[in-house]
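Just one protein chain is left out here, and the rest sit where they should.
Take a look at subunit A:
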Amino acid sequence: MISPRSPPGSSSQSPRSPSAPPFLSVTVTDPVKLGNGVQAYISYRVITKTNLPEYQGPEKIVIRRYSDFVWLHDRLAEKYRGIFIPPLPEKSAVEKFRFSAEFIEMRRQALDIFINRIASHPQLKQSEDLRTFLQEDEETMERARSQETGIFKKKPADLIQIFKDVQSKVSDVVLGKEKPVEESNPEYEKLKHYIFELEDHLAEAQRQAYRLVKRHRELGQSLSDFGKAIKLLGACEGDSLGKVFADLGSKSELLSIKLQKEAHNLLMNFEEPLKDYVRAVQSIKATMVDRANAFRQQCELAETTKLKEINLDKLMLMRSEKAMEAEIEYKELKAESEEATRRFETIVKLMSEEMVRFQEQKTADLGLAFHEFAKGQAKLANEIADAWRSLVPKLDACSPSLCS
């Protein structure tokens, strides 16, 4: 998007252009715990760097909390039906986990990804709500947050519940079990089934990924305990052999630390992207609900309009006084019906564009996740090999007892 105020002749390709290409980049950082007891929450610093004219200056810092992000998400979901709104990380189900360092880091990363996805989406990034979120002071934000916001006026805690409700209704609505009114579009049918099955596969992969993280931690712990026990056992042996035991024990403890590190790496750079993928698919399902609703509305209005038209014709034929009124009503209804049709068609168009974007995005995201996974595993394995290998000369130097 080129700003109309940028100097003439400037483009992202022009080497002579004094102004940089337009950019908008956001960082979510510095989680800080505020408040006490049950009311405690985490606040984040949101730093916006941009050269876009709609924004106040090159850099702006605001303080935001999770519910502010939820507000933004909900506003966008309301206004941009048909677009796959980037997913938010879930609210923590387990209370005591809420302030663990790991959870906070996972959430911070997810929020950062969320806001940047919005900032780089061709339509979403123009949203006024985004600007409000990125620039307004905390009081204004709080006021905005507490206003009614349509069907998503419920608190974040209920968002999950709504998603769950939506989920169960979605399969009925979207797969066309309950309502007889559904699109008879074979391509779209295929897409629906694809999305549903994809979610299952991804959820399974994410589950295994999380389990793998745990396994790394367990292996790390067992190596640490083993190392300690080996050291103590070595104390019973004498001299050179005892020393080797001690070295081995130390290496074992060292590797334990490396395993814990890799576990964290796996979590942030492999498991979380997989979870994010699952959430993205769920976002698509939400859009599908919107589409189904829009379709139903369009059909209903079309039906009603047609009936009204027939009725109007009848009245006009009878030269009734009600004909005038009926005509006005009919015209209004017709406009509404056309609006509903427009809305539906917009969603259909947007969805197909979004699908292409989504598939490409996911290939890139997953490719990166795979790369990080493989890199991490290779690095860990090499460290393990190096550590153990370093002991071999010492073991060789230890003479068998025949000589002693």
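Keep in mind that, in the parts below, a contact is a pair of C-beta atoms (placed from the backbone, for glycine too) under 8 Å apart; a residue touches a chain by one contact, two chains touch by 3 or more; residues count from 1.
One rule holds for everything that comes next: contacts and distances are computed from a predicted model.
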For the chain that's not shown, choose its UniProt protein name out of "Outer membrane OMP85 family protein", "Autophagy protein 5", "Sorting nexin 2B" or "Nicastrin". "Sorting nexin 2B"
From A:181, A:212 or A:268, residue that would touch the chain that is not displayed: A:212
Contacting the left-out chain: of A:32, A:257, A:307 or A:385, that is A:385
Touch list for subunit A against the chain that is not drawn: 190, 194, 197-198, 201-202, 204-205, 207-209, 211-212, 215-216, 218-219, 221-223, 225-226, 228-230, 232-233, 235-237, 241, 244-245, 248, 355-356, 359-360, 362-364, 366-368, 370-371, 373-375, 377-378, 381-382, 384-385, 388-389, 391-392, 395-396, 398, 400-402, 404
